[in-house]
Every structure is written in C-alpha cells, then in structure tokens.
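Since the structure comes first, as structure tokens, the remarks are kept for the end.
Removed from the display is one protein chain of the complex; every other protein chain stays in position.
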Amino acid sequence: MNEMPNLEQASAMTSSKISAKKVQVYYGDKQAIIDVDIEIQPRSVTAFIGPSGCGKSTFLRTINRMNDTIDICRVEGSIKIDGEDIYDAKVDPVQLRAKVGMVFQKPNPFPKSIYDNVAYGPRIHGMARNKSQLDDIVASSLQKAGLWEEVKNRLDEPGTGMSGGQQQRLCIARAIAVSPEVILMDEPCSALDPIATAKVEELIDELRENYTIVIVTHSMQQAARVSQRTAFFHLGVLVEEGSTQDIFTNPKDKRTQDYITGRFG
Amino acid sequence: MSLFWLVVIVLAIALVGYIAGRARALASAGGDMRDLHSLPVYYGANVAMKAAVPAFLILVLWLLVQPFVVHSNISGMIPESAVGDGSSLGLVMAEVRRTAEGLENAVASGQMTDDFARNARTDFNDITTRLKDAGQIVTSQITQPIMRAAQAYRIMVSNGNFYMSIVVLLAAIAGALWGVRETSAEFRARNTVERGIQVILFSAALIAVLTTLGIVLSLVFNTVEFFRLYPAMDFFFGLTWSPSFSGRGGSSELGILPLLWGTFYISFVALAVAVPVGLFAAVYLSEYASPRVRAVAKPMLEILAGIPTIVYGLFALLTVGPMLLSVFGDNGLGIMKAGTAVMTAGLVMGIMLIPFVSSLSDDIINAVPQAMRDGSYGLGATKSETVKQVILPAALPGIVGAILLAASRAIGETMIVVLGAGAAARLSLNPFEAMTTVTAKIVSQLTGDADFASPVALVAFALGMTLFVVTLGLNIVALYIVRKYREQYD
Partner (left out) sequence: MTDTTLSPETSPAAAGDAAKPKSLYALDDLTRKRNASEKRFKYYGLGAVLIGLFFLVVLATAIISEGIPAFTRTIVEVEFTLTQEQYDAAEKELFKTKAYEQFFINALQGQLEESGMSVPFDAKAIERIVGKTGGTIREYFKANPGALGAPAAFELAASSRVDGYSNGRVTRETLTDSRFLEKSDLDIVDALVETGIIKTVFNWNFITGADSGVDNPGGAGIGASVVGSFFMMLVVLFLSLPIGVAASIYLEEFAPQNRFTDMIEVNISNLAAVPSIVFGILGLAVFIQFMHLPQSAPLVGGLVLTLMTLPTIIISTRASLKAVPPSIRDAALGVGASKMQSIFHHVLPLAMPGILTGTIIGLAQALGETAPLLLIGMVGFVARGYPDGFITGFIEPNSAMPAQIYTWAARADYAFYEKAWGGIIILLVFLLTMNILAVILRRRFERRW
C-alpha cells in the first residue's frame, strides 16, 4: 500500500495541499498546540498519531475551523489551503467547510432518512439544480462510500437504524456528497468492530485517489495500513513528520521511537 | 373535651411512656447501656409510638366517620312533609346543622342553659327568637321537625365526641402499657421502631395518592349530584350559559360550550404569543448567546415565571386592558368595547408562559447531542441551518411535549382570566370581545350567594371535572412524549 515514493519530498514543499505555519491553539489560558508546522500532500492519506490528549484532534479541527464553535478556543499562526489562509477575515467558515469535509469519532447520522442524510450537504450548499441531480449526487456518494448496494432499496429508512459500521460509512458518504477537496477523519474507526473497521479502511484507501485525507488515529497499525505520511504529536508539539515507512522503521526522534515501541501511549 | 386538649393529653401519655420505657429498659440491663440490644432512646420511642400512633389513627377515623353516622340517623328523622316544594333534603339538613350549631354556641356563651337547649318540649318559636337574640344565625322560622332534628343532632354529636375521647384515651394508655410491658434488655426495640418509621414514611408517600383520590371523589360526587338536577346532555352540548340565581336555578341554562370556546380561544392567543417568542428565545440563548449574556438573560426571563398570577391579573386589568382599549377602542379602531377581552387575557397569559416554554425548550434543545451539531457544522452548515434542519427536527417531540404542558397551564390558569377576560359567556370570533372561561366560572359560581346544593353552584364541580380531565389528559400525553424523547438520547 505504501508505494507513495519518497523522492517526491522535494517538490512537496511547493505542491502541498495544506500548509500550516507556527500554529498555536489555546483553550482559555491553556495552550493545546505549540508551534506546529506541517505540509500535507494532495491526494494522499496523512495520519496523525500520538498518545491521547496530545493535541492531534485539536489540530485536525483547526483545518476546517471546527474550533470556531467552541467559545474559549483561540487559534494563532497560519494554515493555508491551496495557498489561501483559511483564518483570513475574508474566509467564511461555512464555505471553507464545504471544501474541507469532516468525519467524526462516533458515527453521527442525523435523525433523518438515509437519503436526507446524504442530501443534507448538497441541499444547504445549493449543489443540485433539481431533484434528479440530487438523486445522482446521493447515489454516487453512496457508491463511493461502498454503501450503495446495502441501502439502495431502503433510502427512506432512518439513518440511525443502521449498524455502527454502516452509519460511519453513511457519514463518509454524507461528507463526500459536498464534493470536498479535503476530508478530515477524527478517529473514524474507534467506535467500530474489526470487520467494520476493515471496510472503512478499504474505503479510505480508495478515496485517496481523488481526495486529500487527514486521519487522526489511536492505532499505530491503522496508521501503518492506510497512510502514506505520518505525523507524531506529543504534548501539543509536532515531534516528527515523514513518510509512514520512515516513521515506523526509522524514527529520528527518541519520543517517536518510544511511542512506536510501546513505551508509553 | 375539646379536640385540642385531647391531642395534648395523648401526647402527654406518649411522653410519659417514652420516659417509662427508657427507664425500664435501663433497669432491666442493670443500668448498663451495653447490655441492651438497642440504644435506650429506641425503647422509649417504641413505647411512645405505640401510645400515640393508634390513638391518633382512631381519632382521625372517628372524626371522618361520625358526621356520616349522625347525618344518616338524623335525616331519617325528617318527615317527607318537612321538605317543602323546590327544596331538598340536603337543604333541610343544612338548616338542621345550622340550628344545632346555633344552640351549641348559645349554650357555650351562657345565653341558654343546657337543659333548655336539650328539652324537646320547648316551644320552638321561643327558641327561634332566643337564638336570634343570642346573635346566632338562623335562616328562617325554624319548624317543629327541624327543631327536633337539631336537638337530636346536637345530642348525638356531643355524645359522639364524649365516646371518642374515652376510646382514644384508652387506646393511648393501652398502647403505652403494652410498649412498657414488652420492654426488656433483649427486646429488639430499634428494629420495631424502624419498622414503625418505615410505615410512617410510606403513609406520607400515600398522601399524594389520597390527594388525587380526594380531588376525584369530591369532583365526581358533586358532578353526579349536579347531573341529577340538570341534564348532562344540556350541559355538554348547550350553547348558552346564563345561570339564574333566583328561582333555585330552575330557569338556568348551563351549557359548557361557550366557556370551553372562551378557554381555548384565550389559550390559543396565549400560545400564539408564548410559543414563537419562547422558542426563539430558547434557540438564541442555547445556540447563539455568549455565556455572559446567557447568565444574565436566562434568569431575567425566568423572573416572569416566578411572578404570582394575581400580579398578571392586575397587570391585565389595569395596564394591558386600557392600553389595548386606547388602540382598538372607540377612540382608535373601534373594535374593542372594554378593557377586559380575549386579547387582554391571552396576551398577558402569553407573557407569563414565555419563560415556561423557553426553559422547557432550552432543556430539550440542550439534550440534542453535540455530535449532531458537529456533523452539521462539519458539512458547512450555518448555525441557523443546523437549528432549523437538524436540531429542531431532532427536538420536535420534546418541544411538542413542552407546548402541550404550556397549553395545560393556559387552560387551567385562573387569576388572569378572572380579572382580564370579562364575565360574559360568548361564542364569538372577535378577539377583542369579552369572553369567559371554565376557570373563571368555577370561581364565580362558588363565590356567589348560591346555595351549595343548587345547580348553579354544583355546576362548578362539573366544570372542575371537565377542566381536571382535559388538563390531566394533556399532562399525561405531554409527560409521556417528553420521557420517550429523553430516553432516546440517554
């Protein structure tokens, strides 16, 4: 899976999709993220790993400004997507989030039908001119999420009635339906059983062809399985970032090594 | 012996029993507390409990049963002929009771000797005048049978009270003796006392059930009595409400429909004010307001819920009514005749219900999990889209429940409509006309001069029954919906 060549490293600096510089995040007086610099490559999977409370989820949420919904949260530094600073005053977080979708830890389908769940995003963003176009978007999103065959005959049943794994793939379909360029996934498999996890991981690998994916995960095995690049966070600091292979086989930092070998975590 | 002294004596017996029980327990252990099964207080408490509880139970039961026994005995004494045309046994019995009380008071104040009051051969005309002279209320000329019945009534009551005192005192003494006798070092006093306390706790919980039972019984009995005097069909389907206090209510028309119409119309206006304002306020406070604004605005709004309804009533009558009249009255649009109207009462009731709706909705909106909001924001929805398309649909059952609870409040509200809605029962669509409600009429029928036994007063119980059933139904449905809703997100 990890055939993404290392030699692209040099050109990555110019062609990166997301580029973060000196990012600091504060919750009230407490600093949660300290001086994070990172470049994220387009059409690839980047995994954030680290012990719990290390700030990896917090950093993920800064990429589509989900932290704006928390009153006491404050972000400094710059995060650029395609060269545009997303914390610029001109940027509307609503428009940004259409470009940067998000999938959450616990499957959170709305208490609506499967169809309405997927159609929610396209509807609010006015992406379909008519009903048949909307049907197409819903169908293709469900297909891309690998859920189409399972639900095509019960699109009007509530999304909350599905199994956990199906719900999470529904949430991924819901995110895809808005045609984002980046998809952020916050421990998407932590509430799923191994079989459902395998399906979601397979899906992530497929989506890499068309989307830039950033995934936060608690499991190093998962990071190794799905990602091309890995970033290790510890106590709010980005300790090390590199190709997944390098991080797991040849970490440069002592802390990374300790974490990988299971000394803490 | 008056009730007060009886209670005091029973308590005294219990106290003596407590001391005796405690002393005997200590004595049986040779003065060493450690040899007792329980702490000494428990032995005392056991005796006191056995003295007081059965005695008071007997006392309460006796007080409840005695009036029945006396009533049924005495009413047998009254011949058919003594019940005049248009009168009823109930009315005659009321007179008997009044006369008996008059006699009692006259004797108590020394204006009549006990013998004189008891003597059945006394000239009843003489007694009537003497009662009137003594300042005792005597409604009309007391007739011979009533006088005889009143005298018998008085004797029965005083005998009853005498026997009651004896029985209660005997029970208290017997209980105390029993408690003292069983006291010994091995006696498990604590367990006995705790079992007793548990029974007392249980009976306290039963009071809630008894209250409901009392409400239902007092409504049902009087409603049945009313339907014996007035046809139920006319009551439930009558389109006119015009009670006539004269002529013993014979010519009254007592249809509930105009009152129900007024009730629902006013409640509708109130909800039309309270639901949008309350709901929007709840959404704003829970989704938009900064913590500081919320900390100030929420308690401020809730002040509105803590203000007594009499204040709102006065506000409707003296402030809102005249204000509306100046806009819609003869000097303005000319569609309002007086300050008291559906609009006045409805508007003020709506103000009262705003915090009720807003704090219930606030709880319900906050129960929607944060994950729902995150999911919606993560897709790029704005706050209002999230509220309208995710939160409100998810919270809908809960909000419906809250609105039903508010409706039940509005229907049962009394003071605002008594003061603000007017007194005329009317089937009209104009919200600026005075109308009246079920609750307002309950008040006016029962505070008027009508005799309790006449249909114009009894109708209040039928109205109360209707009100009780409607509000209870609404509450049960609403509480059920809200509970189901909460379970969904727990």
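Read from first to last, the chains carry the letters A and B; within each, the first residue is number 1.
Assume contacts are C-beta pairs under 8 Å (C-beta built on N, C-alpha and C of every residue); 3 or more make two chains touch, one makes a residue touch a chain.
All values derive from a computational prediction rather than experimental measurement.
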{"item": "Contacts of the hidden chain among displayed chains", "value": "A, B"}
{"item": "Candidates A:K106, A:H125, A:H234 or A:R255 - the one touching the absent chain", "value": "A:H125"}
{"item": "Listed residues B:T212, B:S242 or B:Q488, member touching the removed chain", "value": "B:T212"}
{"item": "Sole residue of B:W62, B:F268 or B:Y284 that reaches the chain not shown, by the stated touch rule", "value": "B:Y284"}
{"item": "Which residue of B:I200, B:M233, B:A272 or B:A295 touches the chain not shown here", "value": "B:I200"}
{"item": "Subunit A, residues in touch with the chain not shown (by the definition above)", "value": "81-82, 84, 86, 88, 90-92, 94-96, 99, 122, 124-128, 133, 136-137, 140, 143-144, 146, 149, 177-179, 199, 202-203, 206, 210"}
{"item": "Missing-chain contacts mapped onto subunit B", "value": "4, 63-64, 67, 190-191, 194, 197-198, 200-202, 204-209, 211-212, 214-215, 218-219, 221-222, 276-281, 283-285, 287-289, 297, 300-301, 303-304, 306-311, 313-315, 317-319, 351, 354-355, 358, 382-385, 387-388, 405, 408-409, 411-415, 418-419, 439, 442-443, 446-447, 452, 460-461, 464, 467-468, 471-472, 475-476, 479"}
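The criterion applied here is as follows: only the chains that are shown with their structure count from here on.
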{"item": "Distance between chain centroids, defined by C-alpha means - subunit A, subunit B (Å)", "value": "61"}
{"item": "List of subunit B residues in touch with subunit A within their complex", "value": "290-291, 369, 371-382, 385, 389-390, 393-394"}
{"item": "Residue ranges of subunit A in contact with subunit B within the complex", "value": "64, 66, 69, 71, 94-98, 101-104, 106, 108-112, 120-121, 124-125, 171, 174-175, 178"}
